[in-house]
Structures are given as C-alpha cells and as structure tokens.
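Every protein chain except one is present and positioned as in the full complex.
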Amino acid sequence: MDLTSLHLGGIQLHSMKRLTLCIDCSDEPGLIARVTGVLHRHGGNIVENGEYVDPESRRFFMRTAVEDVKDPDLLLRVLKTELPEIATIRLQDPSNKRVMLMATREPHCLGDLLIRAAYGDLPMDVCGVIANHEDMRSLTESFGVPFHFCSHEGRSRDEHEVQVGKILDEVKPDLIVMAKYMRILSTDFIRRYPNRILNIHHSFLPAFIGANPYRQAWERGVKIIGATAHFASENLDEGPIIAQDVTPVSHHHRPKEMARNGRDVEKRVLARAVRLVLEDRVVVTGNKTVLFE
Amino acid sequence: MDLTSLHLGGIQLHSMKRLTLCIDCSDEPGLIARVTGVLHRHGGNIVENGEYVDPESRRFFMRTAVEDVKDPDLLLRVLKTELPEIATIRLQDPSNKRVMLMATREPHCLGDLLIRAAYGDLPMDVCGVIANHEDMRSLTESFGVPFHFCSHEGRSRDEHEVQVGKILDEVKPDLIVMAKYMRILSTDFIRRYPNRILNIHHSFLPAFIGANPYRQAWERGVKIIGATAHFASENLDEGPIIAQDVTPVSHHHRPKEMARNGRDVEKRVLARAVRLVLEDRVVVTGNKTVLFE
Amino acid sequence: MDLTSLHLGGIQLHSMKRLTLCIDCSDEPGLIARVTGVLHRHGGNIVENGEYVDPESRRFFMRTAVEDVKDPDLLLRVLKTELPEIATIRLQDPSNKRVMLMATREPHCLGDLLIRAAYGDLPMDVCGVIANHEDMRSLTESFGVPFHFCSHEGRSRDEHEVQVGKILDEVKPDLIVMAKYMRILSTDFIRRYPNRILNIHHSFLPAFIGANPYRQAWERGVKIIGATAHFASENLDEGPIIAQDVTPVSHHHRPKEMARNGRDVEKRVLARAVRLVLEDRVVVTGNKTVLFE
Partner (left out) sequence: MDLTSLHLGGIQLHSMKRLTLCIDCSDEPGLIARVTGVLHRHGGNIVENGEYVDPESRRFFMRTAVEDVKDPDLLLRVLKTELPEIATIRLQDPSNKRVMLMATREPHCLGDLLIRAAYGDLPMDVCGVIANHEDMRSLTESFGVPFHFCSHEGRSRDEHEVQVGKILDEVKPDLIVMAKYMRILSTDFIRRYPNRILNIHHSFLPAFIGANPYRQAWERGVKIIGATAHFASENLDEGPIIAQDVTPVSHHHRPKEMARNGRDVEKRVLARAVRLVLEDRVVVTGNKTVLFE
C-alpha cells in the first residue's frame, strides 16, 4: 500500500511511521468503537482495518494499520484500560523481522526466499540457514547468509535437535521457516516455538498426509495437486493452515512430474504465507488461522 | 454468514433483522470511530465491517452489516448529524431486490439466474425477462416469470428503447441485468439507470472490446480467455468492472470452442457480480468499483 | 472442433460423419503405425488423435476421431485382425447419448444439466430424472423430462434399489449421472453399471471423504475447497476420478457459505466430466482415468 497517498478516516499531513495494532480479547459490545475512538484521540490515522469474531471461542480479533500515532506507549496503556482484562495487544513497527530458514536438499523454496529477502521483496532479514545436508551451502553463502550444517547422521533425534536448538538460542529469530526441511521435528522442539515455525507441505492438506504425497496423489489418480503452508504443531501436518494453492495434473504426470510441477506451487504458497506472517496478518485461533488481508 | 452465531464487537442477545449501512463521504479524521460509536449507542451489533478511502477522490466509503439496531430511522438521523454534510448514507434491509433480466437468444446466463432466483440462491425476485428474440420465452415462462418480447426488427433504436423503457417504467426494478443481451443500448437509455444496469462482456476486458471477442481472441492466439461483468456506462464495454474470471484455451480451440468454454465463465462471473450487487457490496467510485467482501 | 475446417493428415473433400475409434489392448511395438495405416487405407481422415500406455498394466489406449471412413464395419473387421487378440475396439458415432439423471433436493447440478441438454450444449438426451424427493419435479418437468419419484422412506435399501433398477431396466440409458443424489447405492447396484454411473462429490477427494465434507473442511480450516466428479465404484468416494476443481475460502466462510460457493464448483466439475464421458474421451485403467482432451 502506498503510504503517501492511501489512508482511511483522517487527513494525512505527512507520512509518519506506520504501526500495526493487533488485538485479541473476549468479545463484547462496542469494541470497534472503543478501539477506533482511542486511536483517533491519539492522532492515529487508520490506513487498514480488519476485525473478526471467532464464532466458537467468542474471541474478538482486530488488526489495524495506523499512522501518525503521537505516543505509541501511551496509546498502548490507554488501550489496555479500555479493553477486557485478558486482551492481548501488540503494537508493532514494520521493521524487518529476523528469520531463520531450514532446508534439506532442495533449492526451490530456499532460493526463492533468499532472493526475495536480498532484494527487499519480503520484509525480513535472513539470519541464517540450518540444514541437515551440505547441498544448499553454496546457494546460501552466495547471498552472504550464514549456513549451519547440522547433520542428523549418527545422532539421535534428541541430539540433533539440541544442536539445532543451540543455534536458534544464539540467533533468536523472530520466525523459523522450514523451506522444505525434510526431517520431522519432535513435539518438544515445536512446543518451544509456538506459532513461530512455518512449514510447507507438498500436498493439498488434509489429503495425502505423511510421506511421499506426490506418489500418493499419483496412486489415487487425482487431477489436481497442491501445497499447504501451515504452522508446525504437535501433530505433524495438522497445524493451522495459512495458505494453499493447486495446479492441474493429468494421467501423463508420474510422481516425478507431479513433484516438478508441485515445486512451483510449494514455492509460491510458502512465499505467500511468509509474507502474511511477516506483515502480522495471521492470527491463530484454535487450529485455524484468521488472515487480515 | 450464519446470523445466529457470528458477529463482531458485541454480545448478541437474539437474532434481530440485519441491516446494511453504506456510507460515502469526503474523508476526514475519526470517521470510523464516529460511525461505530453511533452504532454502538443505538444497540447496533456489527457483524461485518469494511472501509476504503479512494486515494484519488479522497472519498471515504464504509459498509457495515449490523444487527439489533433499536430504531433505524433515529440511527440514520443521528448519523447524518455526525458525518460531513455531503455524506450519502443508506441503511438497507436485506429483503430480496426486484430484478429485470434482459436476454437475446442464449440460455446459459439467463437460465442460471432463473434457477438461482427460483431456489433462493440469490436474494432477488425476477420480475420479468425482456428479450429481442422469442427463443428464451419457454425457458422464462417455465419459471413462472413474465416474458416481454421487444423485437428490434423494423424499429429504430429509439423506438425499440421506448418500448423497453415502458416495461421498465411499469415494473420499476431495482436492478437490470443484461444476461447476454446482444443489442447496444444508447447513452440516453443507460443514463436513466446509473449503476443499475449490469452487463456481462465475453472477454477479459479491456482486451477484445467490441464485437466477436472470441474470434478476436482466436486471431491473437491467446492462451486464456475470460469474461467481465461491469456496470453499463455511456461508453460501451468501458463501465466500472465488478468481476472477472478466465479459463485456459489452446491451439485446439477455434472461436466456436472458445465460445463454448467461455459461456461457463460468463455464467459464473455474472452470477458472482449479481450477488455482490444484491448484497450491497459494490460501490462505484470514478470508473472503478470497490468490493466489500 | 469445427468439422468443416480442421483436420489432420489428409485433405478433407467433404464433411462426412465423424466417428470415434477407441482401442484398448496390450502394448506392443508399432501399434500407432498399424492403426493409422489401416485408417488411411480405408479413407479415414484423422481429425484428432491421442495415445497412452499405462506404465503399470502395460496396456495401450488410443482414441482417434476420424472422418470419411468409407465402410466402418469393414474397418472394424480389419482392425481386429491387425491388433492383439485381446483388444477392445469401439467405433462410435457422435449421436447423442441417452442419460438418466438422479437427484435428491438440490437444483444446481440438475438444472445446469437440464439446460445444457435442452439447448444442445451437451450431446445428450435426458431420458428421465429419478429422485428420492419430490422437490425437483417441477424443474424437471418444465423441461419436458419424465420425473420418477422413488421414495426411500419406509423401504429397505434393497427395496428402494429394486424400484430404481426397474426404471433403469425400462429406459436403458447409456449413462447414469448422479446430480447430487444423496443416497448411498449398494455395491451390488453399482456393479450392474460398471463405469457408467457418474457421481459428483462435494470435496476435493481424497480429502473429506464421507458425510458433511464442507463441515469437515471448515473444521480443518482449509483455505481452498473443491469438488470431484468420479465414476461410482464399490467403495464409496473412491472410484476413478474424472475431473476436479477448487475455489478459495477464508475464515469468513462457515460451512453454509462453503456449501454455497462449493455448489458453483460442483456444477462446473460435473458438467465437464459429463462432457468428457459423452465425447468418449474418458478411459478407465485400474482405478484411474485417462482423459483424451
């Protein structure tokens, strides 16, 4: 969105820093009026706005991009007094997030994200790549990004994850993106990064959960294949879905050609999900996501 | 949306009638806060909400679906005092709109809309079909809908439009949908129904404006064809676009096969545009539309 | 395809009747040369041609649309001597096939097929509609099509299927299309019509097999829903897939809105599958289909 010309609900005097306000609280009457009222009184100019109430949990979610807020800290404090006690309120500036990528042997998702980061297409700084094979080292390092080789061979799952965890503890990324990382992470590991590990699964979930989804798709004789970006959760391939897309196939496609065509879908679905998360547009509620687009 | 379980910003006591509030005014600070504040004080429970500021015209557009408003007339009066003088405010109930369909000889769009209306898929009552050929009479009448045959043969354009206009004057439809009506209407005629005549053009506008778009597409050798639903405007095929969609074609498709495949796109694009308009989700600004989806 | 101007491999003297040749036999060297050689010697002008060898079964499939064959019976006899003993050879003229539709209470697929048949968009004569509810009677009869009400209430599955079977025995349709027929047919019943019963399932199979797929989709939080047309087989929802398509959904879609949007996908996927089958473009091999498009 062009900050210098688009806004909502207020004349824009000059282009100040944009902040994103995310609210998550139990629903009650008048919340939109209260939040937008507070924003207005603090000089905030709303440039994007979205709300959602989860019909099951009765929770209210709101995402507002706002400019010209005079005193963000004061705004936050006032909002907290206006909203229900258990509200979660985040006010974030749009500076680049720090992202750790994880890979195994395939370059399509990893390379796509590295290029996007290097040329400013995605608001992220890639602070490193962790891989359980050496194959992606040269691609990674050609972008000036540190490559951490964590072999799983000769190591137990626990030992391997301790090694990976150490790197994450040092780097402290805001987000971890598994760009075709083909090792299964333990429940304990995933629990340490709730809704912060993004994964791409090479099928149209929940179809073809598990190993070799393209072979499964070929065996079933489907006419469309897909890919699914989701948060990693304790149950493999069952975390909250962020983005999905598909591509047609025919009887001419064997698993190998399905995999080839599928890679293009994986790549664009993962990039889309990463963008949504980096722009604070994704809220998790239960095992689903709300996307403020 | 499930009225009994989904809402935003307020506990829902019982399912009252839903109203749609549409606002169009010059932009100024705090509009969202003011509108949602008024709604809250009048008992209104917001179940859907969308805003937009046109960066060119600096106009503010807002669409809010609201339930439980105690006194809609009072709400409207109060809103008018709160908003800029030149605001357009409409508060509409979701009852079926009255729609006149216009057709020539093809059944695909007409039949699709008649079935959707007959079985409650679209919130409209079809109050008649005007056609310049007799071909669609039996299809129309099988749905119990009056069929008005207005031949253009042996008549000047003016005479023909006078005849069509008489029927419209009597029936007074809320909306006129040209479901593959293949006569060009005069500027004078169209001006009488501003943003109330919906048309489907059988190309991906602005490609292939004018006659025989499928032949044009075939001659150009495109790999995708499309359809465009738009409001009829003074310049043919140049009115505000509401919906577009496409379908792939190959060198095997001659104009005849393009037309056949294209009909399926026309049908679904027109139905989608009609739904958006009937649900008050379409605002025209300049020569563009804003869709509150 | 425009018969008067498009052909392959031979000057077209005049537009003779087009025939479709379908071959299914064990693979061996030189089959294409042999078949096209025989066709050429019998005056046949190939206007469309496709081949496929199933890598698992080693069976060879060929579909050829041919014009100007002087003596079709002789052609068939000669082909039989040229091909492996176990070849299946069919030479079909493109006259309309006789189709029985089955429905329950929803009009979208049924009405779409009735309109397409009535106006020549699909090469079929609808010889009747069998339904287990009365709801679709008036829609069916408005197209001059016989409506057979076969209630399942107060009847065992067997009794109900006997009743349905009687109608099919009398009418002897070439194809049976379940246009949202919501009763499960027994294995015995389905076995009587191998690869002749077409069904539309309202999910992107194999995701959401079974009942209430839209509710399942909503519970899983998918971002895309779909529909699948397939031949009915002994295992419910597991027959050979003919066509699939999808449409995006968001967190705003509850099961009800998913069902509404999904109906548009069901309708177009079913129509596409029916067209492919009517044009002899679908071959079943194992539990998959080969589509000659």
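The first chain written gets the first letter, and so on, giving A, B and C; residue counts start at 1 in each chain.
What we mean here is this: contacts are C-beta pairs under 8 Å (C-beta built on N, C-alpha and C of every residue); 3 or more make two chains touch, one makes a residue touch a chain.
Since we're looking at a predicted model, the values are computed, not measured.
Interface note for the absent chain: among A:S57, A:T88, A:S142 or A:T187, the touching residue is A:S142.
Residue in contact with the omitted chain (choice from A:R90, A:R191 or A:R260): A:R260. Contact with the omitted chain, checked across A:I115, A:V162 or A:I184, is made by A:I115.
For chain C, the residues in touch with the chain missing from this view are 2, 5-11, 27-33, 36-37, 39-40, 45-46, 49, 51-53, 55, 60.
Although one chain is not shown, part of chain A still touches it, namely residues 1-2, 5-6, 107-108, 111-112, 115, 118-119, 121, 139, 142-143, 252, 254, 256-257, 260, 263-264, 268, 271. By the touch rule set out above, chain B reaches the unshown chain at residues 52, 55, 204-208, 220-224, 226, 240-246, 250-252, 254, 286-291.
Convention: only the chains that are shown with their structure count from here on.
Where the sister copies chain A and chain C meet, the same residue numbers recur on both sides for over half of the interface positions. The geometric centre of chain A is 36 Å away from that of chain B, both derived from CA atoms. Within chain C, residues 252, 254 each touch two or more of the remaining chains.
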